[in-house]
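Every protein chain of the complex appears in place save one, which is left out.
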Amino acid sequence: MDLELTDVQQELASTVGRLLATKYDAAARDEVLASEAGYSESMWSQFAEIGLLGLPIDEDYDGAGMGFAEVAVVMEQFGRALTLEPYLATVVLGAGLITAVGTDEQKSELLPGVAAGETKLALAAYEPAGRYDLTRPGTTASVSESGVTLTGEKSGVLGLGAADRLIVSAAVDGGVGLFLVDPAAEGVTIDVRTQADGHKAGSVLFDSAPATRLGEGDASAAIAAVIDTANAALCAEAVGAMEASLKMTAEYLHTREQFGFPIGRNQVLQHRAADLYATLEYAKSMALYAKLAVIENNPDTRHRDVIAAKLVIDDACRHISQEAIQMHGGIGMTMEYPIGHYAKRLTVIARTFDEADALTAELAEMGGLIEARAADLQAG
Amino acid sequence: MDLELTDVQQELASTVGRLLATKYDAAARDEVLASEAGYSESMWSQFAEIGLLGLPIDEDYDGAGMGFAEVAVVMEQFGRALTLEPYLATVVLGAGLITAVGTDEQKSELLPGVAAGETKLALAAYEPAGRYDLTRPGTTASVSESGVTLTGEKSGVLGLGAADRLIVSAAVDGGVGLFLVDPAAEGVTIDVRTQADGHKAGSVLFDSAPATRLGEGDASAAIAAVIDTANAALCAEAVGAMEASLKMTAEYLHTREQFGFPIGRNQVLQHRAADLYATLEYAKSMALYAKLAVIENNPDTRHRDVIAAKLVIDDACRHISQEAIQMHGGIGMTMEYPIGHYAKRLTVIARTFDEADALTAELAEMGGLIEARAADLQAG
Amino acid sequence: MDHLLSPEELDFAHQMREFFRTEIPEDIRYRQAIGQELSKEDIVTSQRILNKHGYAVPNWPVEWGGQDWTPVQRHIWLEEMQLASVPTPLPFNTAMVGPVIATFGSQELKERFLPATANIDIWWSQGFSEPNAGSDLASVKTSAVRKGDKYIVNGQKTWTTLGQHGDWIFNLVRTDPDAKKQAGISFLLIDMKSPGVTVRPIELIDGGHEVNEVFFDNVEVPVENLVGEENKGWTYAKFLLGNERTGIARIGDSKVALARVKAYAAATKTSRGTLLDDPLFAARLTKVEAELTALEFTQLRILSTQVAGDDKPDPRSSVLKLRGSMIQQDISELMMDVLGPQGIDFVDSREVPTGFTTLPPGAVDAGPHYYNYRKVTIYGGSSEVQRSIISKALLGL
Partner (left out) sequence: MDHLLSPEELDFAHQMREFFRTEIPEDIRYRQAIGQELSKEDIVTSQRILNKHGYAVPNWPVEWGGQDWTPVQRHIWLEEMQLASVPTPLPFNTAMVGPVIATFGSQELKERFLPATANIDIWWSQGFSEPNAGSDLASVKTSAVRKGDKYIVNGQKTWTTLGQHGDWIFNLVRTDPDAKKQAGISFLLIDMKSPGVTVRPIELIDGGHEVNEVFFDNVEVPVENLVGEENKGWTYAKFLLGNERTGIARIGDSKVALARVKAYAAATKTSRGTLLDDPLFAARLTKVEAELTALEFTQLRILSTQVAGDDKPDPRSSVLKLRGSMIQQDISELMMDVLGPQGIDFVDSREVPTGFTTLPPGAVDAGPHYYNYRKVTIYGGSSEVQRSIISKALLGL
């Protein structure tokens, strides 16, 4: 049994970690945050250069041909530095779906550009009325001889604004299809918003907008799978952000003095920090659990295991983000101090793709993780 | 606005408190606990002497003609001393139901005996298959010319063993009726058990057991009302037991030394004790809330308010009983030290008549305590 | 609560209810009710109406505009005000500097400041906290050195709420650098238009501008602006901090906020019905409702004791702060959960470009509110401070 990172993964972690430590410190990040685009094109190019953007893309399409394990390594580092670039949108969701359902031609057209840092993608799948539901899009595709057009509204589109191409889910043939849309095309209106964590997202309106079908057949399973993968990626990112939050909080407790001694001498804060540490360990374990589930990709257990992981991690995000601010006191609520930025990202992660109550109910309905069994009862 | 006890109530509290302080200390209680009957006849007589048993009974039937406010005062004192006598069973449930639905004749026959300490009662309403449900008894009453007989099984009968007369709910006329049964009669089998807290309760089997109808008509509302009253009484008892638990825990923290100083110097224990104090305040407030609801007896809100109170108090029972043991350490788990006895009573109270999850769901379904309202939304 | 009140108290409650709902402009109450940030003008308008009718500063001496009310009446006044979504009078004026001047100030100071303070002709700011002081308020470093008939003030204050609107600021300053910590502090009133006063906004994670840093660079302050005696300022500060402990639970506000959560939840569709029907959400909401009731009755029990004449400090006031702030945070979190994916963005308005679906109610304030309310367990005596107070009373350690 070996659950540690491979040498290659460790090297990857160090490479990304070093890059971010030098180029993406709090001051650099503040600049990115304040920028119109909300992310750094220059960082994006550097991500491309060191191969992060093509990491999970097949070698045939200029990618590195690696797997989710490596993506998770990158996401954890991104979480640590709180990067703002649309990696999840472009590489995990976008390239993930193209890889899953795209035709060879579509892959050839789009994936090399992603790997090279030239093409950004966004998945437009959620809708204003649907909350977190992906299975019943109100957006419809209309197929005629002159081509396909889409009509409807999407919301919560991560990476909107930066995206060169949208992947849009729509009702078609009694099921759900995926479509490629140029956000600059006629009939497409975008409304980019800024999330609490600084990430750009937003809504898109399609009014008979020209579209191309991505792959063929019903895409529901592919969408569900890519959201599982993205959730596992968020788990990794959350772990990075929580580890950084705890480290920062521990340092603060160690150095901040009040009434003449470091506030970390307060036993109450020590014990609460210990609880945060335990919570972080749980989160790390469940990020690993989600990662293994995505890699194994067992259709009977993947979704179940990922939501179990996200559930624990949502709780951890809440616990650590709230306590980190409380233990910092007022300074933790200011934009000039980093801990609040972490708290905001963690709060958003716990509300991205799902909500904890619904995950809990869903996991329970799926039968949970442990089989009911009592020696003095018939199975039932 | 005056929420304090009246002078009479304060006097009552002192009288009961003094009696119990002198006659019902931990050693005396241990003896009662170890006895076959599980309660003290001598204490029962003294309760009768100072008028506690007839407290809420009408003066026409030799009672004091007081109300639930005074019963709550007594219950709180009983909670503080952790008395084992079947007061709830006899006075609150038994006499309460007879007062509510009994005929004048039945009241004359039974209530003076209760007030005098000569008659004990028990309500047999729960059934093994019904969990906490009271509305659909499987026990049936069969009415013929020779009289009424009951057939069925009851469980969770508080005060069983001591009771001279059982009040039994049974299906009759398409509704629920109440019946008086002599536990010594033919066709009645009783199985007395000891609860975790030392109180006696148990099951009764009726096999065409002779019975007399208590009052007439459907008794569902009366049963629901008396359970609300009993729940409010348990709230008061729980407050007494929790206050004693917290006092004992605070004293322990103050006097117990480890590593050379009182363990209460540990800031962690100080803050956790403070949380217990806050929890106790909530419990006191909700015991008051339940008491006012029972006294006001508004049919639209009484049940709702009582379960809201019990819900908060169940949580408080859990918080305080668990933390009181944890803060005592191993000694708190021994029978020779009182705190564990309090913990057991509190654990049982939180599971008497209801369970917290079900209360929460019920309160939610009743619409909760606060009306939904938003200035920017139509009422809906 | 009505059924607990005496007939006189009930009359009073009806009178207040009627007053707040008819005299305070509906648009102000509407903005307050739906969680919009109020402008300075809103706050001033509202308070001046209150003051005109004698309802701005009931806790002050009657001579200066106060009311000879019982604790229960004061509670009713505040509760009804919050339930009517009337903005409460500016606490820096009415609960802080006003009572201090009224109690410890000279007749001259009273005449000069109290009417203007009650009527919010002066908007007061608070200059207590300093950088890195945290809960250790007595570690004042801002100095006031007497030079003739002036003090020369140098130093920095922080966390000055709404300081951007401030006309005057009341400060703790160190007038005797050699005295021990609490000694050597004075209570000084400073005109914020004085040369050398600079206000710098602190940007908070909720995206708003609520608090400020205030810098004093050789600011000249006339000695007559000293309240009470030199070096006795800590006494006045403690008096100030001990005021109005029961109002701190903000129960009326929490009721309004929770009613709003509930109404939105009932209007929020999920895949299985409305969010209010969702068993897990409903359970969390219901527990908070029950706890809010417990909090309210804790407050009423304290009031009831006060009526009975016991006026010594009560650890139960700390329970009100400790639990009241938790409940405020819980409600802010429930509101976030109602909004779900639509509570993630920071937007200025529910309006969207043509054709897009309008954002749901709460979309503007749910997120900022949640982040902003992280403060309620930190300020005004953090939860940690409250627990220490309670345990001291409880354990005597």
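Odds and ends about this structure:
Each chain carries a letter (A, B and C) given by its place in the written order, and its residues are counted from 1.
One rule holds for everything that comes next: contacts are C-beta pairs under 8 Å (C-beta built on N, C-alpha and C of every residue); 3 or more make two chains touch, one makes a residue touch a chain.
Please read these numbers as outputs of a predicted model, since none were measured by experiment.
Across the whole complex, the hidden chain's contacts among the shown chains comprise A, B, C.
Summary of contacts with the chain left out: across B:Asp58, B:Glu153 or B:Asp376, the touching residue is B:Glu153. Taking the whole complex into account, chain C touches the unshown chain at residues 279-280, 283. By the touch rule set out above, chain B reaches the unshown chain at residues 126, 128-129, 131-133, 153, 155-156, 189, 191, 193-196, 201-203, 205, 207, 256-259, 263, 266, 268-269, 322, 325-326, 329-330, 332-336, 340-341, 343-344, 347-348, 351-352, 355, 357-358, 360-361. By the touch definition given at the top, chain A reaches the unshown chain through residues 1-4, 246, 250, 253-254, 262, 264-265, 267, 270-271, 273-275, 277-278, 281-286, 288-289, 292, 296, 308-309, 311-312, 357, 360-361, 363-364, 368-377, 379-380.
Criterion: only the chains that are shown with their structure count from here on.
Relative to the C-alpha centre of chain B, the farthest chain centre belongs to A. Separating the CA-averaged centres of chain B and chain C is a span of 42 Å.
Averaging Cα coordinates per chain places chain A and chain B 52 Å apart.
The multi-chain contact residues of chain C, meaning those touching 2 or more other chains, are 279, 384, 387. In chain A, 266, 268 are the positions where the chain touches two or more neighbouring chains simultaneously.
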